[in-house]
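One structure is given below, represented as structure tokens, and several questions about it will come after.
Only one protein chain is missing from this complex, and each of the others stays in its spot.
So that you can tell them apart, the chains are marked A, B and C in the order they are listed, and the count of residues begins at 1 in each.
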Amino acid sequence: MSILVDDDTRVVVQGITGGEGRFHTEQMVEYGTNVVAGAVPGKGGEKVNGIPVYDTVNQAVEEEDADASVVFVPPAFAGDAVFEALDTDLDLVVAITEGIPTQDMAKVNKRLGEVDTRLLGPNCPGLITPGEAKLGILPGNIFEAGNVGLVSRSGTLTYQVVSNLTDRGIGQTTAIGIGGDPIIGTSFVDALELFEADEDTDAVVMCGEIGGEDEEQAAKFIAENMDTPVAGFIAGRTAPPGKRMGHAGAIVSGSGTGTADSKISALNDAGVPVGDTPNEVAEYVEDFL
Amino acid sequence: MSILVDDDTRVVVQGITGGEGRFHTEQMVEYGTNVVAGAVPGKGGEKVNGIPVYDTVNQAVEEEDADASVVFVPPAFAGDAVFEALDTDLDLVVAITEGIPTQDMAKVNKRLGEVDTRLLGPNCPGLITPGEAKLGILPGNIFEAGNVGLVSRSGTLTYQVVSNLTDRGIGQTTAIGIGGDPIIGTSFVDALELFEADEDTDAVVMCGEIGGEDEEQAAKFIAENMDTPVAGFIAGRTAPPGKRMGHAGAIVSGSGTGTADSKISALNDAGVPVGDTPNEVAEYVEDFL
Amino acid sequence: MKLHEYQAKDIFAEAGIPVPESRLATSVDEVMEAVEDIGYPAAIKAQVHVGGRGKAGGIKIATSEDEAREAAEDILGMDLKGYTVEKVLVESGVDFENELYVGITMDRGEGEPVAMVSTEGGVDIEAVAEETPDAIAREHIDPAFGLHPYQARKVVYEAGIPRDVAGDVASILSTLYDLYESKDAADIEINPVMITSDRDVVAADAVMNIDSDALFRHPDLAEMEDEAAEDELERKANDYGFDYVRLSGNVGIIGNGAGLVMTTLDLVDHYGGEPANFLDIGGGAKAERVTQALDMVFSDENVDAVVFNIFGGITRGDEVAKGINEALESFDEIPKKVVVRLAGTNAKEGMEILNTDLVEVEETLEDAVQRAVENAQEASQ
Partner (left out) sequence: MKLHEYQAKDIFAEAGIPVPESRLATSVDEVMEAVEDIGYPAAIKAQVHVGGRGKAGGIKIATSEDEAREAAEDILGMDLKGYTVEKVLVESGVDFENELYVGITMDRGEGEPVAMVSTEGGVDIEAVAEETPDAIAREHIDPAFGLHPYQARKVVYEAGIPRDVAGDVASILSTLYDLYESKDAADIEINPVMITSDRDVVAADAVMNIDSDALFRHPDLAEMEDEAAEDELERKANDYGFDYVRLSGNVGIIGNGAGLVMTTLDLVDHYGGEPANFLDIGGGAKAERVTQALDMVFSDENVDAVVFNIFGGITRGDEVAKGINEALESFDEIPKKVVVRLAGTNAKEGMEILNTDLVEVEETLEDAVQRAVENAQEASQ
């Protein structure tokens, strides 16, 4: 079992004719993902890797009965592409694109409150249900099917933790990168809720980082609503206050919230052990199982 | 009994310091309406007729625990005033103002879908529960408490029909002018639904006019959902096609819908007798009771 | 408020929508100068607020000097559905392969704007809408967000616009929406958008109506208002700011509130009379407005009798009565019999003030209308 995607998920790739879109479509198909269509304005009627391309997402969804889309559209047009995807019957939209202007995302965020479609990202690696489907850019070969859910704000950190798990023979139900931007569609809490409801997920790993208060909210959610055990990791313990490190999330304001300490102690208070190294997180998970 | 307003309703008047606002506040108070506050930016702390004025609707609602507002703000600022009222805990906002730009109202309409507050109008005479309260500009003296609900797109036509009813000794539970603008907050169907649910309303009069399809929709609603008998009137039978007569609603497109004939036959098909004169409508109502 | 084609095209061109080269001309000489600049073929197009100008002979294509002169002489000064043509637009003829329709208007049922695109341009789009509604693709626009670029593309592809010009047409549609919103348009449309043999897109016509209620935000557009109306009386009503429509009968009608005035018309008809006009003096009318309204109906030579029907809400019966008295006292002899019916706010006070030497008074609407119809019948005999 898994959450959000499996081998039945029918996927549209928005921006399939671009370099990234084309490369990762190949990778996704190779992994076994059921990519049924592409959508690129003006490219309707073409084919990429034998996959039919449509001018609009709507056409792609209607003609190919798609459930989810992955957005590889350049940042200047990505906000519009996400809006387009939200204006269809898709269940899930995964926005990989990095660098979407924040105010574009604020408008997308408003729209999300009006529709039933879920957005993952932007500026995220996507998600994978090992052995079934991956939507995004995660390197499929490091994942293995299993019983641990994983949710993370950072792409490469996810891979690191997954490889520590896989090395110990611990597989994953689904791994989700929620993205590190200021405004994202799916939060830690959203993902944890899904894992809690998934019968096959026996433990969850949550990789947070400094900045924002999402980890603190997640800790609250875990304490109040979760039976499934959770192990945590927080990146940025040594980041000096006031310095912006990479994506917008990773900034410490200098005040009490958003620091590594506040996140770690919130998680500990919720009964979540937080590893000092990614490997230590894998050890905690091993102990859970 | 009544719908929407009664003598407990606590009313804020937006634009209370203007000529219209001041005059009609006096009239409303004289009628017995419980006007508890005014709201005019920059006039906070003043009093009109002994009624305290606040700078914002929010302050007025919080300080005076108001339930409803009446908007007498000039058209250039009225859209903003309605937005302001919708951003509070008010149950009902009555917009009297005529001439609000249509695109301002389209935005208000979008907002209405996001809040629980009901809007009546704009460009409407308001509503009255005879003997209890009136919110708007209707001449109180022609109404009488009773058991007939009245809903109308036109102000003065409402008064005409009411006087025909009152002359026959038939009083009203509540009379509502929904306004003749292209975009309004409360439709015929909304008002009919409220009257149908009101135990004390034994019959309803609905005064429509040419243009739009609201009367056709109302006919459908009546046929499907109403036990309370309804009598109708449609103004504009003799209006030549393509001519705009007064407010935006009153235009016949020349096509099949929106004409007096299409409305009258839709109503007749729904079992609603439609009078040739306002007096005939009153006769139908007399027969119902 | 309607803009002329040439005014709308100026606005479109400034916003970046391609339009043909053109000049405005008010005389045959100016037309000839313009065609000399622009070359042949040239279209000579009457600038009047009338639909179906082409069919009515208001648009001619000239391929030579003689034809241009003939067209200019024919069109300038002609009567087009009641309007005298005083201006023509002289425009470079476009060599086109396809004609499309794009437009945006308010869908009052939904309370939001709707964009419409069709490959059936260059014809009466309302006829298309009625006969083959599927030939027009529609996309509703959330007024808070505006028209998203993807929506412009979506409706263009749905309409079946050829792929090689789809991007250009979508871009025109986006610009139209920007104008629709920024200029408070009620309707905005291009019919046709022409696709040339070079696969360029050109706005061959331009319709733009502005929401009159929003003109206060657009003084530049308000200045463009051309009050040339079908009828001198309607022009006068414009000056006075009345909602007025002239009709063919002989019973003059004055009232307050569109619904009540329409009802009065209906009753005139019901009692066997024929309405001469619709005249709504609006809410809160004071004495002066009443005088102006009486001036309007008395100026209409078709009118044989008048019914004055006021039900006061904002409008006060005593003010109306004062106005009626003032207006009528200025006459040596009252030109047409006036029946007055006052009800509602201060109606009693009004009735007391009314000079019954000058007017007839009735208490009910039905009686007032019947009496006016009788008066008209007597006067016309």
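FYI, a contact is a pair of C-beta atoms (placed from the backbone, for glycine too) under 8 Å apart; a residue touches a chain by one contact, two chains touch by 3 or more.
This structure is a prediction, so every number in the text was calculated from the model and none was measured.
Peer 1: Among A:L165, A:A218 or A:A239, which one is in touch with the chain left out?
Peer 2: Going through A:L165, A:A218 or A:A239 one by one, A:A239 is the residue touching the chain not shown.
Peer 1: From the list A:A37, A:V53, A:L138 or A:V285, pick the residue that touches the absent chain.
Peer 2: Within the whole complex, the residue contacting the unshown chain is A:L138.
Peer 1: Just one of B:A81, B:V162 or B:V272 touches the chain that is missing; which is it?
Peer 2: Checking each option in B:A81, B:V162 or B:V272, the one touching the absent chain turns out to be B:A81.
Peer 1: Using the touch rule from the top, list residues of subunit C that touch the missing partner.
Peer 2: Per the touch rule, subunit C residues meeting the hidden chain are 142, 144-145.
Peer 1: Using the document's contact rule, name the residues of subunit B that touch the chain not shown here.
Peer 2: Considering the whole complex, subunit B reaches the absent chain at 41-42, 44-45, 55-59, 77, 80-81, 83-84, 87, 107, 111.
Peer 1: What residues on subunit A make contact with the chain left out of this view?
Peer 2: Residues 20, 75-76, 98-107, 109-111, 125, 137-139, 141-142, 152-160, 163, 180, 182-183, 207, 209-210, 212-213, 233, 235-240, 243-250, 255, 276-279 of subunit A touch the chain absent from view.
Operating definition for what follows: only the chains that are shown with their structure count from here on.
Peer 1: Determine the shortest chain-contact distance, in steps, between subunit A and subunit B.
Peer 2: So the least number of steps between the two chains is 2.
Peer 1: Find the chain most remote from subunit A, comparing centres computed as mean CA coordinates.
Peer 2: C
Peer 1: Of the pairs B-C and A-C, which shows more C-beta pairs in contact?
Peer 2: By number of C-beta pairs in contact, B-C is the larger.
Peer 1: Using mean CA coordinates as chain centres, what's the gap between subunit B and subunit C in Å?
Peer 2: 28
Peer 1: Could you put a whole-Å number on the gap between the CA centroids of subunit A and subunit C?
Peer 2: About 55 Å separates the centre of subunit A from that of subunit C.
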